[in-house]
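Sending over a structure as structure tokens; questions will come in a sec.
Note that one protein chain of the assembly has been removed; the remaining protein chains are unaltered in position.
Right, chain A next:
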Amino acid sequence: MTVGATTFKQLHLQGVRREFDAFTALKGLDLTIERGEFIALLGPSGCGKTTALNCIAGLLPVSGGRIMLDDRRVDVLRPEERGFGMVFQNYALFPHMTVRKNIGFGLRMRGVPKPELEKRVDAALAAVRLESQAEKLPGQLSGGQQQRVAIARAIVVEPPLVLMDEPLSNLDAKLRLEMRQEIRRIHQSLGSTTIYVTHDQEEALSLADRIVVLRDGAIRQVGTPAELYALPAHLDVADFMGFRNRVNGELVGMEGEDALLNIEGTVIRGRMRAASAGKAAVAAIRPDDLEPTGTDSGIPVRVEAVEYRGRGFHGVGVTASGTELHFASPYPLQRGAAVRLGADAGRVLVFGDAR
């Protein structure tokens, strides 16, 4: 029955659009995913991540464009014919079936013989560490346990493409780390292709072969974790990659690749990322890269708050014009102290106002 469940070389999204009445949730996605790739779909809430997964899984018809597995068109197939595994954002566990039955459902639908079914369900239960909960109903599980059942249920059928919608959002930090490794391990051992939706940049960076950043239903940037981490192409992508500080300034010149930006009277250097029509530009800096200079260069701020962060201190400073800057400091600072902050030119990204 599952036409799509054979292996494939490439999954193509070609101008995939989805409209809800007048609202366009996906504005033409173009993306090619290689077999075996782990793709992280990153983006703010409401940007269309779930919609994109639903379109790929066949749960929502596309309003335009095509989805192809190599040269076979799959957007015309029903979800049960595509055979893609899916972990739902709200788990969608069958409330009337035990954990074991939930996980075995897909195998049963595929007509897998009972002994093999039991063996594979046991293996899946072990992979998500739920052996002791096998006979419970979903309503008797904690949120994190339900989430793990949802993961096990999707992967036990070994689908060629697994779609995961924030599968770890409800777990504690330790379990999240363990499950992250487990997902990565399962992905590698099955040789399956995974599209993984997350809000968490750290999760995306550590798991993915490539990251796709989505915003307002359109792809903003596609790249390897290293590319996105070091050189986000847009200000909003930078925002997602942890460039928490954004300071408005004025372009005063270029020196080779470096842009010179005047911020409240102080000139700092940064990498130019997006051209500017006028002189206005924004500098984006990670808190970890911004440190007190200890000299009389750098942006002057008044320290508002200092937090102990184990390896060092995290400070919040306010510039003369009231812009908040988050920075790292190896030594403690007094509240109200005046310091100057600076960062390596390679760690400062300058975005023109022409976004």
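Criterion: contacts are C-beta pairs under 8 Å (C-beta built on N, C-alpha and C of every residue); 3 or more make two chains touch, one makes a residue touch a chain; residues count from 1.
Going forward, contacts and distances are computed from a predicted model.
One subunit of the complex is not drawn; among "Pyruvate dehydrogenase E1 component alpha subunit", "ABC transporter permease", "ATPase" or "Cytochrome C Planctomycete-type domain-containing protein", its UniProt record names it "ABC transporter permease". Within the whole complex, the absent chain has one touching residue among A:8, A:88, A:196 or A:351, and that is A:88. Among the residues A:46, A:143 or A:278, only A:143 touches the chain that is left out of the figure.
Only one of the listed residues, A:28, A:64, A:79 or A:242, touches the absent chain: A:79.
Not every partner is drawn; the one left out touches chain A at residues 1-2, 54, 57-59, 78-80, 82-86, 88, 90-96, 105-106, 109-110, 137-139, 143, 146, 153-154, 157, 170.
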